[in-house]
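Okay, here's the structure, questions in a sec.
Only one protein chain is missing from this complex, and each of the others stays in its spot.
Every chain is named by a letter (A, B and C) in the order it is written, and numbering of its residues begins at 1.
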Amino acid sequence: MLPYTYLLLIAIPFIGAALTPLVGHFFPRAKGWFAVACAALSAVVVVSIIPDVWNGYTPGYTYLWNDAIGLNLTFYIDALGLLLALIATIIGLLVVIYSVKYMETDEKKYNLSRYYSLVLLFIGAMVCLVLTDNLLVLYFFWEIVGLCSYALIGYYYDDPKAAKAGMKAFVTTRVGDAFLLIGIIVLYWQTKSFNIQEIILAVETGSISVSSFALPGACFILGAIGKSAQIPLHVWLPDAMEAPSPISALIHAATMVNAGIYLILRVMPIFIDVQYWLLAIGIIGGVTMLITAIQALVEIDLKRLLAYSTISQLAYLMLAASFGVTYGLFSSSFHLLVHGTFKALLFLCAGAIIHSVGSRSMMDMGGLKNKMRYTFWMTMFGAFALAGIFPFGGFWSKDLIFASALKTSHYLFFIVAAFTALLTLLYTLRMIYLVFYRKRDDEVEAHDPSIIMLVPLFILGIGALTLGFFEHTLLHFFTNSNMHVEVVEGLEYFISVGASITIMVIGFLIFRYYVHNRDKLIALSKSGITSSLYSAASNGFYFDRFYLWLIGGLLATGRTVYHKFDIGATDRFCYETVAGGTIKLGQKFRHAQTGDLNYNMVGIVIGAILVTILIFLPSIIDFLMGGV
Amino acid sequence: MTPIIPLIILIVGAFVIYPCSEALRRVKKEYLVGIIAALFFTVALWSTLVIAVDVWAGTESTYCLAGATAFRITLRADPLAIFLGIIAISMGLIVSIYSINYMKEDTRLDKYYSLLILLVTGIVGIGLSGDIFNLYVFFELMCISSYVLVAFRRENWEPIEAGFKYIVMSATGSCIALFAISIIFAQTGTLDFALLAGEISNISNQTPLLAAVCFLIVGFGVKAAIVPLHTWLPDAHAAAPSGISAMLSGIVIQSGFFAMIRILLIFSGTSLTQNFGFTLAIFGLITMTVGNIMALVQTDLKRMLAYSSVTQMGYILVGIGLAFEFGEIARAGLEGGLFHILTHAFMKGLAFLCAGAIIYRVGTRDIREMKGIGRTMPLTALAFAIAGLSLAGVPPLSGFMSKWLIYKVGLDIGGWGLFFTGMAVFNSILSLGYYLPAINTFFFAKETSGLAKKAKEVPLSMLMAICILAAITIILGIAPMFGLRIVDPAVEFMLGLMGGA
Amino acid sequence: MTEYLNAYTLLVLILILIGLYCLISKRNMIKMIIGIEILSKGVTLNFIATGYGGIAQALVIVVIVIDVVIVAIALSLIVNAYTHHGVINLKKLKRLRG
Partner (left out) sequence: MASIIILLICIPFISALLIFIGGRRTERDLGLGAFIASILTVPLLLPLIAYVQSNESYAFTLIESSRYLPFTVGFMVDSLSLILLIAISVLSTLSVLYSLKYVKALHDINSYYSGLLIFMGGMIGVVLASDMILFYLFWEMVLVASWALVTYWGETVESYRIGLKYFFFTHVGAILILVGILWVYSLTGSTSMHGLTYGSNATFSILKTIAIFFVIGFGIKMAIFPFHSWLPDAHTVAQLPITIMLAAIMLSTGAYGLMRFLFNVLPDGVGQSLIPFTLILAVITQFYGAIMALVEKDIKRILGYSSVSQMGYMFFGICSCVGLGAGGSIFHVINHGMAKALLFMVIGAVALAAGTRNIDQLGGLAKKMPLTALACIIGAFSIAGAPPFAGFQSEWMMIGSGFGIENATTLIKILSILSVCAAVFTTGYALWLVKRVFFGPSKSSGERKEVKDPSFCLMFPMLILSVATILVGIYPNLFMPLVKISAELLGLPI
């Protein structure tokens, strides 16, 4: 470990983020490289922690940030957190490098300082999020990464779609966040602690009853599905594709969206004994992966397709997590790493393609294979990894998930995962076909990007190809750092390997049929039952429409209530009933003041009688009582 | 210094006004006669203060005009008299300053000022009288001066109608009060305050005396504008010249009430069934509520203020009535009641003077015609706002301070007392209901009405009077101890009489 | 009760009631003044009836003087009302109300 690691962890990205606008102001051309330097430095710092953790040492550190309410910056670094931190910093570094060239053209219209500043802020927040042990601090950074995501989705702020998408992303995830906050607070009131390790210890020693954890457990799941875009809170991620492509690669594929999974894995020891907790995660994962894979099948926007694919793959992580600490934790983490790598690669490639073609619709692409050679090959690497083709990373990680499912007897989940793998293969191949192979009547102008953009692609491509072979290294890393991880030796399970291979074969067969009979299929999709399925899938299974209906109804109700209550009841009550009533009473009283002197004299007589009655009241009462 | 000195000064003043006025008329500066009146008031105030220092120190001074022990005419300077005297003379002083410009266009100023001085003389005399009949005489002096002053602009319809109503009702009241005095005289054979208490406790049959109490309350109640005896008040207050309205509202109706409690005090120390405190408090509640509700619907500024006076009398009645009923425990009621007489004199005086100033410039009494007057007459309107908020009991103005003491008395008593407090608090919201719209109209109305546009700030003497009263209203709110310093000896004195059976 | 009901007291009460009746029922301004006078005289009689001799007489004289002044002022008002506005009936004087 480097000296002052903890300080550097926080300081480098955040100070970098703060300084970027200044650098951008004084040296406009250097700000990109300044950001690269900052990202690289943080990567170095994170990498420097690896040896310690590898050797089984768990670095910890506490800074009393806001002691009064337990908001203390506590670091607890184990393999899981470090893995996420590594992904964040290294992919972050690659993305920043990529951006230097990619974002160049935006310089005139938008201030790039904002971009780099936010990216650095994001990297720093992500690192802190995964390394901290304090749930409240976790929530703090959880929100900051959401904030960066919001700001970067809406980076092209004068595009109404982007502005809307940013807001949608933040508000939707905020629903999850609110529940996460409830969970954290309820957990706090029940355990009097925000520290995950303390709570785990308390749960393990049995000093706290798990039965009361149902509410926080459910809240944590809701928090996770918001951030990781699982059903029913997944609607923000496809829209988030309005962000610049590097941001999609970094935030919406490789890092932030993994935070939800990370949270589930992190708190799993706390809630593992809560009834149905794991099952709920598994069901959410299973449903999500199926639905979004189908949506990916019919999507024609390249980035949205990748977004659906991301949701679907994240659902794998959820599903894997539901296999418990022993089997699920590692398989989930492993796929997380692999998926982060290849999906970032795919997004960067897509970015290069879109940059070059000038459109995001795959209908505007086609026949790009020869025009963008390097990009094509890198996309193929990513796509094979996504589709789980041997020997790319995805094959190994998915295989591990299948095997874990079988080992833990989750057969239904196994079938769902396998079927989704088939769908995955199909939409991947469709994508490749539409973008690179499909023949077009007209020519599309396209060319490979510059070397600065290609370098990150190559690095990630190599990762997608080779990461699968590092399964055991990673396992060693996990077991060394006290993570209670066991793992199935994937290849020992012939069923799972067989399944993987069968899927590959069937997938290719179906795809062959698709390529040859594409027109027929398109016609089929417009008729009969399939058409309604098709339109449902292409409309995102009406989730968006439902939410819009909900919000619209709410606003309409709000308006009604405003008119009925604020204007109607309160104002009318105050002005008409109370004030008007009093004045009416006054008008009545007014008649008593006749202005006639004779009446006034009668008033005097009445007054005299009243006074006499009151004065003699005791005597009268005495008299009456005496009479009785 | 003997207590007759202020009276002599004032009476001399009333007569000196004539030659002075004659002399000034020759140089066409008749209106300056107000300065002479103010001078006399100043001297009288000074002499009262000189007496006050002695009285507060504990030496009551008595001046015997004539008579033997059983029936004598005495002037006795006790803290209560000093209290009333100081308020009355200062109000007279301020009103005479105000009237210098306000009455500039009127004729017969010699009569106006001498009547004003006589009015004040009557009030001072009410305080100083050592026996009931003397008190009655001074009371009538005050009444008669005020009859003439109300109907001073006798060419117009309104003063005549109001004046006539005022005379008839007030004279009837006086007669009833006098009837009560005659009963007391018949039963006890004396009218001297010092002797009465002893005589009363010797009397076995109390029914005539209780009847006398009834007639006292009704008789002086007409003057004190207790509902339902108040009907003369809105007419008279609205019809009188504003300076006189200020006097009427500020001190004359309180003097009626003062005369009543002065006599009732004798009974409070005796074994007589003391139900009258409760009666007063009940009438207080009715009075304040009716006054407020009536004021709510007025569009005539002065009439609104007049009804507000009815309300404020209600507060005083509640405070002092409860004090009569409960004695020492309800001390705050006496403090509050007397303090409210003090603060009300100044704040209602201020309100009427401002109203007079505005009417003087605008030429109408309709509030709706005064839109935006705050822009053309900022100081006057601001002073009116201070008076209005103070009357509505908004701190930190003096009205809140005195009302707070009246709220307090109900709490000190507990039980039923809480009801009185609750009603009093509720009424302070009601009173905001007419002051606030009025202030709003003055300042915040978007368009300035045609009449208000032509208005400008009033002449110096009026402004001076207004500013003095506004300052007093604020100062008594921030530092009520200045006021309570005058009130406190009077409270002690009254408590002494109540407990001294 | 009987001890109070001597002739004087009765007369006093009758006078006062007549005065009040007059004030309540009569519409003529002059009659109102007469009503006050009757009322006042009833009260005056009560003073005399006390039997305190000289003192009472002194008081009564003062009261009568005061009465005279009040009546004088009231009458002057009536004169003004009549000369300026031609009104002597209360019913027609009724403008201020509410």
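Here, contacts are C-beta pairs under 8 Å (C-beta built on N, C-alpha and C of every residue); 3 or more make two chains touch, one makes a residue touch a chain.
Everything numeric in this text was worked out from a predicted model, so none of it was measured.
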For the chain not depicted, the shown chains it touches: A, B
Options B:189, B:327, B:437 or B:459, residue touching the unrepresented chain: B:437
From A:28, A:391, A:558 or A:580, residue that would touch the chain that is not displayed: A:558
Options A:43, A:144 or A:457, residue touching the unrepresented chain: A:144
Sole contact to the chain not displayed, among A:23, A:77, A:152 or A:186: A:186
Contact set of subunit B toward the excluded chain (per top definition): 332, 335, 375, 378, 389, 394-396, 400-401, 404-405, 407-408, 411-412, 414, 418, 421-422, 425, 428-429, 432, 436-437, 440, 443-446, 479-481, 484-485, 488
For subunit A, residues in touch with the removed chain: 65-69, 71, 111, 136, 139-141, 143-144, 146-147, 150-151, 154, 157-160, 162-164, 166-167, 170-171, 174-175, 177-179, 181-182, 185-186, 188-189, 554-555, 557-559, 561-562, 565-566, 569-571, 574
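The rule is short, and it goes like this: only the chains that are shown with their structure count from here on.
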Chain pair with more C-beta contacts, A-C versus B-C: B-C
Euclidean distance of C-alpha centroids - subunit A vs subunit B, Å: 76
Numbers and ranges of subunit A residues touching at least 2 other chains: 590, 593, 595, 597, 601
In subunit C, residues with contacts to at least two other chains: 20, 23, 32, 93-96, 98
For the subunit B and subunit A complex, residues of the former touching the latter: 164-165, 168-169, 172-173, 176, 207, 210-211, 213-215, 217-218, 221-222, 226-229, 231-232, 234-235, 273, 275-276, 278-279, 282-283, 290, 293-294, 296-297, 430, 433
Residue ranges of subunit C touching subunit A (in the complex, touch as defined): 20, 23-27, 32, 90-91, 93-98
Residues on subunit A engaged by subunit C in the complex (per definition of touch): 590, 593-598, 601-602, 605
